[in-house]
Each structure stands twice: as structure tokens, then as C-alpha cells.
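The structure is given below, and queries will be raised subsequently.
All protein chains but one are shown in place.
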Amino acid sequence: MLPLLSSLGPLALALASATPAPAEPPKILVTRQLAEAQRLQIGDVVSISGDPSGRDPKPFKIAGIYEPTPDPMRLVAKRYEARLHLPDLMALNADPKDPLSAESVTAVNVKLRDPADAEAFGRELAARVPGILALPTARADDGAGPFAVLERFHLAIALVTVLGSTAFLLALMVMRAEERRETVGILRLIGISRRHILLEVLVEGLVVATAGAVFGVVFAWLTEGAVNRFFQWRYDTALVFVRVTAPIAARCVSLSVPLGVLAGLAASWALLRRDVVALLRR
Amino acid sequence: MSAPPVVEARDLTKVFPMPAGPVTALGGVSLRIDPSEYVAISGPSGCGKSTLLHLLGCVETPTSGSIALDGRQVASLSDAERSRLRLARIGFVFQRFFLLPMLTAWENVELPQSELRIPKAKRRERTRELLAYVGLESRADHRPSQLSGGEMQRVAIARALANRPSLVLADEPTGELDEATGTQIADLLDRVNADGTALVVVTHNAALAARAGRRIAMTSGRLA
Partner (left out) sequence: MSPAGLAWRGLVRQPARAALGVAGIAVVGALLFDMLLLSRGLVVSFRDILEGAGFDVRVTATDAPPLLGPPLRDAETLAETVRALPEVRDAVPLRSGKAEATAADGSTLPIYFFGTGSRSGHGWTAIEGSGLTPSADAGTVPVVVNRRLASRLSLTPGSKLRLRGACGSQATALPPVEMKVQGIVAFPFDSSAGLTAMTTLPGFLRVCANESPGLAELLLVASKPEAGADAAVAAIRRVAPGLHVFSNEQLLDRLQRTDFSYFRQISFVLSAITIFFAFLLVTTLLTVSVNQRLGELAVLRALGFRRWRIVSGLLCESLLLVGAGGLLALPGGALLALWLDRILRTMPDLPERLHFFVFEPRAVLLHVAIIALTALLAAAYPAVLVARLPIAATLRREVVS
């Protein structure tokens, strides 16, 4: 597995001339973004230097173009990266004055047989090799990471939107109830109980609220693709930005249906509290 | 030489396009209303009485025929001009009163005057005069929901007279009222006419129709 070159920071990259190097240069992989930006193709020979000034470049042959793993922490970064064989990378950056520089790496990735052993393995390794940091890649969410914060932010926005929607929903329900004032008055006049009328309102509200909630979820699911495609184009990434999952859909429906039903009941109750004469009077 | 008519209609026809086929509500009606005249139009339901009233009041346009109001041909007028004509020259009284529920009796009567840009002092004077005319001075600050049916209709009549129209059109003015209240309204309409306003009343009420100077019967969209 080729190590990721980007940890060394930006390197000078130059497209070599068409004349092939005397010996077959070592092979590298470059990201799609780098290939597009520099118009590189498989088989091209490029020069890479470990110094930002481009000093002492070495030739490498592009053996492949890859899509970098989407990284939300590097959403806006240009993924201009290349992957080299480890000895080639070390040779590029070794400090002749420091013998250790030819034997040092930034990190070692370990794949365990059982991922659940990650914490224990990390502790044991740190105890056996003082001075190193051994951390599982999947860390427990302490709520302080940027995405945890963004999640809280999005939740706050959602709460505000729900509040606004509830006010509007109540307004619409009040209008609907008022439209039926005379009908309700006649029903009360002929002896239909308040409870019976509320039950009808409840059933109607349940049907309408459920239909509305389901429509909303379907609409969100249909627009999910458009939103993702837009942001993937905008940021040139394969990250997925919006995903309507079953738990999210269930959460939305479980919030909107009771809200809709309660709004209908509240508006109808306000109407039913009035006496029959007031309901029938123009 | 007699005074020119307040409204003159010639060969009025009104056809309503319906999904099941066109319906001829009026078929060639000619009518002339003179100043201070009191005309009652009666007939069975669906004979075209209200349609005729709407055409005379420039609320609807005829399919064919002509209407002249105070000598002006209505067909040549734009919608804004027809609106102006209704505001200044015609008063309406409806079966269901149609007072604005969020305004008081005073404000309902004042409304057409303010639309005609009558100065505030004159409006106040006229409104007070009209409410006294219909016997509702003490109920000026009451909303329609606080008035009885007869009181609402009296406010509606006051509103119709607000801009001193030459013609008042009343469509079943006693239709929603009991006999006693209906008689009061009929008396009031008599006074309106006696004070010089031409009056056309569409009604099923024989007693009300009997008060008119001229009674016209309609049947199947034509004058009998």
C-alpha cells in the first residue's frame, strides 16, 4: 500500500518533457483532481521535489489515477495528492545529515483481526513502546468535534423551523375551524356531543397529518439526490451531504403527525367551547 | 318635455354559458326608469329578476342590448368608470344586508363617502343625518353582529343613500325579515322614494310590490 504523500505538504510538481528518462522511473498514483488540474494521464512522467522551491526533483511515472477517500474535514481543500512507494517517498525527503530520516514515518496504520480490540491494542502498544501515540481510528464522540457541533446547529435550526410551522399550522387550523362554525353549530343544536365532534376532528386530523408527513418525507427523499449532486459538484467530492434514513423519516413523522392532530384539536376545542347560539349567529 | 330617464335598457339579453349548455336568463328586455319612480319587479324564482337588477346596476354586462344610466351608455365605459358610476349614482340594498362585519354602523355608512373623497366634516354630517333618517343614531357604534336583521337592513339602506344616488336598487330587501320588520323596511323605502330617489325593488313580497307606482311581472327572462 502506497503511503499518502500529502502529509509532506505541497510539493513541486512538474511535467517532464516527452523524452523518457533513461531508466524506468518509479511508479506513482495521482488523484483525479490533480490529474484534471494538471492535465495528467496514465503513463506521463512527472518530476516531484520534496522542497517547495522545486529543488532537486526526481522523475516518477503515473501508473494510475484514483479518487481520494472523501474527507469531510478537508471539504474545501483541493485534493492534489499523489501516492508513492514508501522507499521512494523517504528517498525524496531524507535529510542526508540525519540517518534516522531514512527510517522514520509519520504514522503506521494497523488493521486488526477484531476491530473491537482497538482500544486494548492501543493501550498495550503505548505501554510497550514509550513515546508513541496509538489511537483507534473510530473514536467515541465526545460531542466536541466539528460535526457534532454542526449537528447541534442543524438541530437548532430544525427546532426553529418546527416552531414557525406550528404557528402557521395553528393559524390554518383556526381558519378551518371557523369555516365550519355553522356546521358545528347545527351538529351541536341537534344534540351531537362535543366529544363526538372532537373524535371526528381527531380522525380527520390524523389522516391529513399522516398524509402530509408522508408527503414531506417522500419529497425530502426525492430532493436528496438533487442536493447531494449539487454539493458534490460544488466541492468536487464524493461525500454524501444529505441522507434521508428510516430513523430520520420516523422521527419527522412522529413529530409532525401529533403536531398536526393537536393543532386541529386545539382549534376545534376553541370553537366547541362557544355556546350553540354564538356558533349559529352570523 | 319629460325629464330624461335615470336608466334606460333596450333589448337586454343575458346568456350564461353552463357545462350542460347555455342558459338565457334574460331574452330581449326593455325597460325605462324615470326620476323618482318606484318600480317593483316580481316573478317566480329563476325568471331573471336579479339578473335584470344586476344589469341595471352595472354589476354585470349584458350579452347584447344597451343600458344608459343618466344618459351615458354603460357599454362604452371601462370597469373603473362603471365602478365610479355605481359609487356616485347607484345605491344597492341586498337581501342579506352585506354589511362589513368589522365596521360599525357608522363606518359602514361612511365607507362609500370616503371612497368618493367627500371631506371628513361633510361625511360626518351626512352619516349622522342618514343614521337619524333610518332611526339608528343611538346604534352608530354597534357592529352588525350586535344589530337585529331589521336594524342591519336599515343601516344598509342608509349606506345605499350615502352618496345621494339617483337610483336605489333593492334585491329582496325584506327576504330575510319577519312581517313586522319587513313592513318597517317597506315604510322606509317609501320615504326614500318620496324624497326623490328612483327605486327599483325586486321582490316576492306582494305587500311590498303593491306599494310601488309601477309593477312589472317577469317570467322566463321576459317582461310579462
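Chains here go by letter, A and B, matching the order in which they are written, and residues are numbered from 1 within each.
Simple rule for what comes next: contacts are C-beta pairs under 8 Å (C-beta built on N, C-alpha and C of every residue); 3 or more make two chains touch, one makes a residue touch a chain.
Here the structure is a predicted model, which is why all the values come from computation and not from measurement.
May I ask which residue of A:171, A:218, A:255 or A:277 touches the chain that does not appear here?
Residue touching the absent chain, from the options given: A:171.
Which of B:96, B:128, B:142 or B:204 sits in contact with the chain that's absent?
Only one listed residue reaches the unshown chain, and that is B:96.
Out of A:106, A:137 or A:245, which is the one that touches the chain we can't see?
Checking the options A:106, A:137 or A:245, the one contacting the hidden chain is A:106.
Kindly state which of the options B:51, B:153 or B:203 is in contact with the chain not pictured.
Result: among the candidates, B:51 touches the missing chain.
Footprint of the hidden chain on chain A, which residues?
Chain A touches the missing chain through residues 9-10, 52-53, 75-77, 104, 106, 131-132, 144-146, 149, 152-153, 156-157, 160-161, 163-168, 170-172, 174-175, 178-179, 231, 234, 270.
Touching residues of chain B against the unshown chain: what are they?
Residues in contact with the chain left out: 50-51, 54, 57, 59-60, 79-80, 83-88, 90, 92, 94-96, 98, 100-103, 107, 110-112, 114-116, 159.
Note that in this section only the chains that are shown with their structure count from here on.
For chain A and chain B, let me know how many angstrom lie between their CA-based centres, rounded off.
68
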